[in-house]
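All protein chains of the complex are present and in place, except for one that has been dropped.
== subunit A ==
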Amino acid sequence: MNIAVLGSKRVGKSSILKVVFQKMSPNETLFIESTTRVDEVKIQNNPYTRCTILDFPGTFEISQMTSLERRFLQDSAMIIYVLDAQDEPYNKSLEKLVSLMSEVYSFNPHCKIEVFCHKIDGDMFVNDDVKLGVLNEVSEIVRFDTTERKLPEPSFHLTSIYDLSIFEAMSKCIQKITPGVGHMQNLLDILMSHCRIDKVYVFDVISKLYIATDSTPVDLISYELCSDMIDVVIDVSCIYGVGEDENFNNAFDGKSTSVIRLDTGLTLYLREVEHLLALVCLVKDDNFERHHLIDYNIDRFKEGAKKILDAREKWVKEQEEVKG
């Protein structure tokens, strides 16, 4: 499955990929060199997070695309279009987006388009109203142009590499093109209501993207806490939980479990569900008392998730065979 990342020069496309998938710290991105040709980044963290991301150069023009670039776009299930929110006015970049959309839909009608209003950080965006203002402005311009040309409307995200918003947006994007996510969500909703859990995520332990969550809204604070918990679990396990000649991959295993109790009356609970996949949930202390019940239900969830995974594997194989 391919995701193409496009947008004007220096809007932050390569930075996003480095920060999310290659653990680069945000301030190191200042030194990233401009991309000169399409870079393929293969992601294979676990069976659920598996795709190829195509990092396009900012100089790319749809009107002058090469046959290779065309092939890339044809094969992409999704295009992420990055817009620099700190670089007003947006008209030119948005015009580019709309002409890109109408061209791409002509040869890849099922492609999903996601717009990242990026670099929403720094002094300009301390206040939430300003952020929402950008979102409204951008979506209105695009909506006007797309209705005029009878194109489907894309989705919009506010992102920055300096906080978790980029991880949240990327999580949502990958879920949109991953079959079986809806079933996972149903299973998580069931788990949640059986055990009175407040919020539950299934994480890719390596990138800390969540590959599924229950159907209640995601708030960045709970996401960040769960994501930081994974850091703690992995770091501590790398020190005490690996043998002489083992590495990171052995730190997180079938028995990996963690409980963190907060003074707000909430407990964070983590369990392994699959190789390098972790289920993390927030539970009120009172409901965590019955934690055998939670464990029992998580085991049922694991069985269900395994079935979804197997079905997906089969589907992917079939797709590959069709393609030959």
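Quick notes
Definition applied: contacts are C-beta pairs under 8 Å (C-beta built on N, C-alpha and C of every residue); 3 or more make two chains touch, one makes a residue touch a chain; residues count from 1.
Quick note on the criterion: contacts and distances are computed from a predicted model.
The subunit not displayed here is recorded in UniProt as "Ras-related GTP-binding protein", chosen from "NEDD8-activating enzyme E1 catalytic subunit", "serine C-palmitoyltransferase", "Ras-related GTP-binding protein" or "Multifunctional methyltransferase subunit TRM112-like protein". Note on the undisplayed chain: of the listed residues A:251, A:273 or A:308, the one touching it is A:251. Which of A:19, A:266 or A:305 touches the hidden chain is settled by the complete complex: it is A:266. For subunit A, the residues touching the absent chain in the complete assembly are 27, 221-222, 224-225, 228-229, 231-233, 235-237, 239-244, 251-264, 266.
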